[in-house]
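The complex appears here without one of its protein chains, the remainder shown in place.
Right, chain A next:
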Amino acid sequence: MLRLIKFTTPFRRYHEKVIEYYEHPKNVGSYDKSDKSVGTGIVGAPACGDVMKLQIRVKDGKIQEAVFKTFGCASAIASSSYATEWITGMTLDDAMNLKNTDIAKYLHLPPIKLHCSMLAEDAVKAAVKDFQRKAENK
């Protein structure tokens, strides 16, 4: 189906993976911020045109599931959606090792869009830190 669209309505600026993530984003949603098993990271600023909210639900030190919401361009939406997929099932330490270059490579982001992947990396780290902070304050 995507190939049909690409043929008849060329949209050459984006890689088809980025388009796919916009058309069918994975893990869009919200958890209750006050829930103890949830870590929330909000990064970016509306003035910059990019705000990502990434939330993780953690059990036994592992990220069971993750959701996101993003105000930003298609590359930002794709980066944050892919980030939630990547970190699902990982331990917190592994998630902290997520590099923006992994996201950028998978989505074939051009240089001008690399900052979207960096913001997604920041969002993941912010979510993990938030969870860890909550766990300590128990």
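The definition used in the following text is that a contact is a pair of C-beta atoms (placed from the backbone, for glycine too) under 8 Å apart; a residue touches a chain by one contact, two chains touch by 3 or more; residues count from 1.
We adopt the following convention: contacts and distances are computed from a predicted model.
Q: Using the UniProt record as the reference, specify the protein name of the hidden chain from among "ATP synthase complex subunit 8", "RNA helicase", "rRNA adenine N(6)-methyltransferase" or "cysteine desulfurase".
A: Going by UniProt, the chain not displayed is called "cysteine desulfurase".
Q: In the full complex, which of A:65, A:85 or A:122 touches the chain missing from this view?
A: Only one listed residue reaches the unshown chain, and that is A:122.
Q: In the complete assembly, which of A:38, A:56 or A:77 touches the absent chain?
A: A:77
Q: Hey, which chain A residues sit against the chain that's not shown?
A: Residues in contact with the chain left out: 1, 4-5, 8-9, 11, 14, 19, 22, 25, 28, 30, 42-53, 69-74, 76-77, 112, 115, 118-119, 122, 126.
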